[in-house]
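Omission of a single protein chain aside, the complex is shown with its protein chains in their original locations.
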Amino acid sequence: MRTSRVEAFSDGVLAIIITIMVLELRVPEGHEWTDLFVLWPKVLSYLISFVYVGIYWNNHHHLFQLVEWVNGAVLLANLHLLFWLSLFPFVTAWAGESHFAAIPMTCYGAVALMAAISYTILQVVIVRAHESNSRVARAAGSDRKGRISIAAYLVAIIAPFFGEVGVWVSGVCLAGVAVMWFLPDRRVERTLAEPGPS
Amino acid sequence: MRTSRVEAFSDGVLAIIITIMVLELRVPEGHEWTDLFVLWPKVLSYLISFVYVGIYWNNHHHLFQLVEWVNGAVLLANLHLLFWLSLFPFVTAWAGESHFAAIPMTCYGAVALMAAISYTILQVVIVRAHESNSRVARAAGSDRKGRISIAAYLVAIIAPFFGEVGVWVSGVCLAGVAVMWFLPDRRVERTLAEPGPS
Amino acid sequence: MRTSRVEAFSDGVLAIIITIMVLELRVPEGHEWTDLFVLWPKVLSYLISFVYVGIYWNNHHHLFQLVEWVNGAVLLANLHLLFWLSLFPFVTAWAGESHFAAIPMTCYGAVALMAAISYTILQVVIVRAHESNSRVARAAGSDRKGRISIAAYLVAIIAPFFGEVGVWVSGVCLAGVAVMWFLPDRRVERTLAEPGPS
Partner (left out) sequence: MRTSRVEAFSDGVLAIIITIMVLELRVPEGHEWTDLFVLWPKVLSYLISFVYVGIYWNNHHHLFQLVEWVNGAVLLANLHLLFWLSLFPFVTAWAGESHFAAIPMTCYGAVALMAAISYTILQVVIVRAHESNSRVARAAGSDRKGRISIAAYLVAIIAPFFGEVGVWVSGVCLAGVAVMWFLPDRRVERTLAEPGPS
């Protein structure tokens, strides 16, 4: 099966997720600087989530460059990933609105973790659908950044249970992962550059 | 006529339907676990509707793999299907907000039924636009899963009139259909795999 | 210039317009039949606008089948059309919420009229960008349905000023145009079927 429609549908869903988050930035009632400044937690959580969803789109784009065909399992794994990503607007708004309270931070971390796990599942399912010496199989290899992210998400989920400092640790973990992934995946770019057997 | 733009427009509408449903998950006012847990009916109805719309996208994708051209009737049948699917966010939110009350469940079942009927109409119109030995005509054949779904939707519509137990029966029917369709349509995949005459 | 991106962007905007209108169908507070039935003006205006936007997508699709290239003027004329179509959610919601009051009906008719005019402008600008014996130029020809629509819109705009009966006349005109256009444009389909010189 062709990959073009999976990419188009995923592009559509990701474009909508990344854009409707801005709807949570409700217009202030007044029109003074203070009315704008009280929005800072919402703007900050919007910014971080924008980077997250942007990174997922980026990595999804890189991954599907190497995908030669898709089967039913890949479609389901992709839908599964989109489900967890679709919860980002909810946790983003909750984290911002609650001024980064403990439980919303834990939930944000949990959604980020589930998205990371479902991305890993998608990768595994795609690799299985290809031959072992296909370009996508060789590009998958060991995923150091993925493992670091999952560890950081676990910290981000647990830390808020340990008081105010824990919430800060959680925030630093989540922002740190966003920064780390900001650079696109070199492994895939390198594999694309080399002449493939396919 | 080429099929690419019909697919692109349908992808767009389905991507938006599946994503705006999350807007109904309004941010809780508090930030305790209980504030999150009271949302469970909304989260559950969102999850089931996500699976439903995801399945429709999936089946639509499989179906259009075999479509060679479209005419005006196919475009109208496709718009008709999109109309009923566009009502999913409404019934999803109502079912969730009312904690699965009887009448919202009946309405959900009715929208699911109309979507299933309009999908069947779309299939018939597409088959008519092709020759009788085309791949899409052979793939249509007998549609056992479709018939089971329609029976389940009818039960889901009628059962809530018979008290609390009926509402549960309705919910089980609707969730059961979602689970049944979760596996993609093997018939189409098999037809795609075999060498077609076209 | 290629037409593919203009089509993709227009598909995206039209898909969003047609789908966000359903957001105006707010979830009823109660969960009885009466809570649903009071929504009938909103459902009716949603249905008619869905048909309208669907028809525009349909005709846009047919038109661009024949377009060979676009220039800056075509892009602007297309944006101009999208602007007026983007006001459909607003007038749809207002007409429904006001139970089809006189002034909202006039506004609905005015938006429908401006959309029709901007579609005509788009057609003219496209024809000018092509040679006189191109397929799109021959397909444009005399536009009887377009002229009838514009006359009906003018009636729909003016009639509500003449009391309750006028509002009904306005509604019948608007619904009638929707029904008339429901059949796709045969002229274009015929031109597509004949072997073109290009």
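In order of appearance the chains are A, B and C, and numbering begins at 1 in each one.
Going forward, contacts are C-beta pairs under 8 Å (C-beta built on N, C-alpha and C of every residue); 3 or more make two chains touch, one makes a residue touch a chain.
Bear in mind the structure is a predicted one, so any value in this text is a computation, not a measurement.
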| item | value |
| --- | --- |
| Residue among C:I48, C:A93, C:A139 or C:L174 that touches the chain left out of view | C:A93 |
| Touching residues on chain A - with respect to the absent chain | 7-8, 11-12, 14-16, 18-20, 22-23, 25, 27-28, 31-33, 36, 47, 50, 54, 57-58, 61, 64-65, 182-184, 189, 192 |
| Contacts of chain C with the absent chain, listed as residue ranges | 1-2, 5-6, 8-9, 12-13, 15-17, 20, 23-24, 71-72, 75-76, 79, 82-83, 86-87, 89-90, 93-94, 97-98, 101-104, 107 |
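One rule holds in what follows: only the chains that are shown with their structure count from here on.
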| item | value |
| --- | --- |
| Chain nearest the overall C-alpha centroid of the shown protein atoms | B |
| Taking each chain's C-alpha mean as its centre, the one farthest from chain A | C |
| Copies chain C and chain B - interface residue numbers shared by over half, same or different | different |
| Chain B, residues touching no fewer than two other chains | 8, 12, 15-16, 20, 23 |
